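Here the complex is missing a single protein chain, while all its other protein chains stay put.
Note that the chains are named A and B in the order they appear, and that numbering of residues resets to 1 at the start of each chain.
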Amino acid sequence: MASSAKNCIILVALFLFSISSSSAFPMGKKQRPKPCKELVLYFHDIIYNGNNAGNATSAIVAAPHGANLTILAPQFHFGNIAVFDDPITLDNNLHSKPVGRAQGLYIYDTKNTFTAWLGFSFSLNYTAYKGTINFIGADPILVKARDISVVGGTGDFFMHRGVATIVTDAFEGEVYFRLRVDIKFYECW
Amino acid sequence: MASSAKNCIILVALFLFSISSSSAFPMGKKQRPKPCKELVLYFHDIIYNGNNAGNATSAIVAAPHGANLTILAPQFHFGNIAVFDDPITLDNNLHSKPVGRAQGLYIYDTKNTFTAWLGFSFSLNYTAYKGTINFIGADPILVKARDISVVGGTGDFFMHRGVATIVTDAFEGEVYFRLRVDIKFYECW
Partner (left out) sequence: MASSAKNCIILVALFLFSISSSSAFPMGKKQRPKPCKELVLYFHDIIYNGNNAGNATSAIVAAPHGANLTILAPQFHFGNIAVFDDPITLDNNLHSKPVGRAQGLYIYDTKNTFTAWLGFSFSLNYTAYKGTINFIGADPILVKARDISVVGGTGDFFMHRGVATIVTDAFEGEVYFRLRVDIKFYECW
């Protein structure tokens, strides 16, 4: 290969690298600090659809005018509020022994795409940790990895704060989804 | 008593002490810091049941499929959302002069026991304090003392954070309950 072609490839590579790095660190953002504690957990949501009372871990409890409580609302489920009590596991297997419960609500809050607002707690009770972690935040569901706030905690998470990164790890129709939550604490006490 | 018997008793005592202290301070947890401010308050909730519009301070506003808004849902009230505007008092008397209002929502979120998720604020307005305190957290109702997060505040509680311990101080059927809230702030500004 001629030297000029090589140089060209290097330039293109550098250009692509600069694009990718500028999106990864927009506006010269400073490096994130190291977490003082980190936890990766999974939780599993099976929404009630009128026929799965035994298995369901969540239920639609509010809906906009015209919608009902056994089918998620049209228009990207805008206006639905679901209450959930989901098992938390250490791996991605719904049937693994739960280490706690994820409890609270999610709210579908856009009419032209899938987004949610989350307010919930993890109540953990296993060998490694006992205590609760409290979360709120916007969840743009279709984005691969999205961040919400860890606004407080109790027990082993006394006064903790941090950021949790949520990834949809599985999604089966409109009945089951599994979220992988990577919780990074930056204030640990 | 023989010396070996004495030693045995001491060993058993030490053993029992180590069990009790290990459950009180699991995993060698460090001592909690001293709060920079502490407040003990009571709030009183009278839920609307179709016949007490005059007295009621809260109302069921969402329920799962098949339930209604004047009776808490079967299955441990799973899926009910109640909105409340409860008087806050300095002592445990519903008829004491209120020092503020507890306002927000509670959500029953388990199908096989009584637990709730709380999102609410205290708006205080009396001689000692003027300002708001914002809470979220999991409330395992049947546990005697349970902790939720104080995630922020305004006025005299500007930027405060802490932990609040809730105790059910009275419970009359499914209409009235009174909570004692011991608010410990650890960040005071």
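Basically, a residue touches a chain if its C-beta (ideal position, glycine included) is under 8 Å from a C-beta of that chain, and two chains touch if they have at least 3 such contacts.
In this text, all values refer to a predicted model and were calculated from it rather than measured experimentally.
Enquirer: Which residue among B:64, B:98 or B:153 touches the omitted chain?
Expert: The missing chain is touched by B:153.
Enquirer: Of the residues A:44, A:161 or A:178, I need the one that contacts the missing chain.
Expert: Of the candidates A:44, A:161 or A:178, A:161 is in touch with the missing chain.
Enquirer: Under the stated touch rule, tell me which residues of chain B contact the chain that is not displayed.
Expert: 48, 50, 59-62, 68-70, 81, 83-85, 101, 103-105, 119-121, 123, 130, 132, 134, 136, 151-156, 158-159, 189
Enquirer: Take the complete complex as the reference. Which residues in chain A touch the chain that isn't displayed?
Expert: Contacting residues on chain A, toward the hidden partner: 26-27, 29, 32-33, 61-65, 78-81, 107-111, 115, 117, 119, 136-138, 140, 147-151, 161-163, 186-187.
Basically, only the chains that are shown with their structure count from here on.
Enquirer: Measure off the straight-line distance from the CA centroid of chain A to the CA centroid of chain B, and report it in whole Å.
Expert: 27
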